[in-house]
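A protein chain is absent from this complex, but the other protein chains hold their places.
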Amino acid sequence: MASILKFFLPKDRVFYTLFESASGNLEKIARKLVMVVNEPDYNKRAVIIKEMEDLEHQNDLLTHTIFLELGKNFITPFDREDIHSLATALDDIADYIYAAGKKINFYKIDPTVDSGIQKTADAIEQAVLAVNQAVIELRNLKNTQKIVECVIKINSIENSADDLFDLSIEKLFDSDVDAKELIKKREIYQVMETVTDKCEDAGNVIESIVVKYA
Amino acid sequence: MASILKFFLPKDRVFYTLFESASGNLEKIARKLVMVVNEPDYNKRAVIIKEMEDLEHQNDLLTHTIFLELGKNFITPFDREDIHSLATALDDIADYIYAAGKKINFYKIDPTVDSGIQKTADAIEQAVLAVNQAVIELRNLKNTQKIVECVIKINSIENSADDLFDLSIEKLFDSDVDAKELIKKREIYQVMETVTDKCEDAGNVIESIVVKYA
Partner (left out) sequence: MASILKFFLPKDRVFYTLFESASGNLEKIARKLVMVVNEPDYNKRAVIIKEMEDLEHQNDLLTHTIFLELGKNFITPFDREDIHSLATALDDIADYIYAAGKKINFYKIDPTVDSGIQKTADAIEQAVLAVNQAVIELRNLKNTQKIVECVIKINSIENSADDLFDLSIEKLFDSDVDAKELIKKREIYQVMETVTDKCEDAGNVIESIVVKYA
């Protein structure tokens, strides 16, 4: 059924489908990150992180496909450079979520005893859900209200993640953790907080597209 | 008087007024940050930081109003995406100045004994003055010389802030401060240095507008 519909779709609709695949994939990677931070066993975490790597590769392929389609299509639903910016922004989110998972095992951190890491993972999942929702709404550029709500939500989550970062660092300082452990954990907090920055960047790109075409 | 004038102004002039309100507001927040770093009392600092938060919220509202105006106006003084980029860049500056103030009390740092923090706050105020000047000059896009001078000044201040960052870290290393204190202070230096990066970003957006329309 979907394929029959596709047959009749204007060719430039392929970009919406590709963007939705990429942002839908982000939801999957973010969910895996939440699993990672709730899994006390190093080896079981390693299995999930491997799955995150596979999903991240899928996003690389989707980004590549979007660029190939740009080369083949003269007509695009919005400016070519905006398509490029959005694809890059979504790809960045995938990169940093995977990096967060990878660093947790690399630095041999137990995430299950750190509520800051767990809350930030939840915030990342929420931010990615809002990004995905905004991407889906791009098909209806005239209904900007919903997109604007998504962008406001992403920005609000990014603010919370900033506060979680400060709280987590402060909590570490009040504990008797040594400086090396502190630096490792700061590294994890930092990369996780950067995920929400990258979601905000994607939100900005989407908002910029709305501003231009709506 | 102002409202009478506004009645006769071309509608797209509203953007200049909104941008000037936002960049003028940045001056106020930056001045509050200078007050914070010169105030030895934690509770008195807390009062000023609360005022910074209010000013930061005002900038959020101004940014929101700019986006609403974009939705209502077909004619804009420069490209819609440039208006979006500039509004976002000014908003980022406000966010990071407020974050710098907030982190000082959050990490319970005494800024009055740290000349690096004080000099960087002064640098931030200078950078913000140059940003505001450049925004004001946007009304006369044909007189690019003054805007270019502002942008050069912003970039030069950003370079100085980088050096201040390195000097401050080095000074900490030569002191007998413990590693945790060092990490806290580095966090403050970092966010303050990022303010000047964000001023440079705003300068780049303005320069890019000049390059396009002048």
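Letters A and B mark the chains as written, and numbering starts fresh at 1 in each.
The working rule: contacts are C-beta pairs under 8 Å (C-beta built on N, C-alpha and C of every residue); 3 or more make two chains touch, one makes a residue touch a chain.
These numbers come from a predicted model, not from an experiment.
**Student:** May I ask you to list the residues on subunit B that touch the chain which is not drawn?
**Tutor:** Against the left-out chain, subunit B lists 144, 148, 162, 166, 169-170, 173, 179, 182-183, 186, 204, 207-208, 211-212, 214.
**Student:** In terms of residues, what is the contact footprint of the unshown chain on subunit A?
**Tutor:** 67, 70-71, 80-81, 83-85, 88, 99, 102-103, 106-107, 178-180, 183-184, 187
What we mean here is this: only the chains that are shown with their structure count from here on.
**Student:** How big is the gap, in whole Å, between where the Cα atoms of subunit A centre and where those of subunit B centre?
**Tutor:** 27
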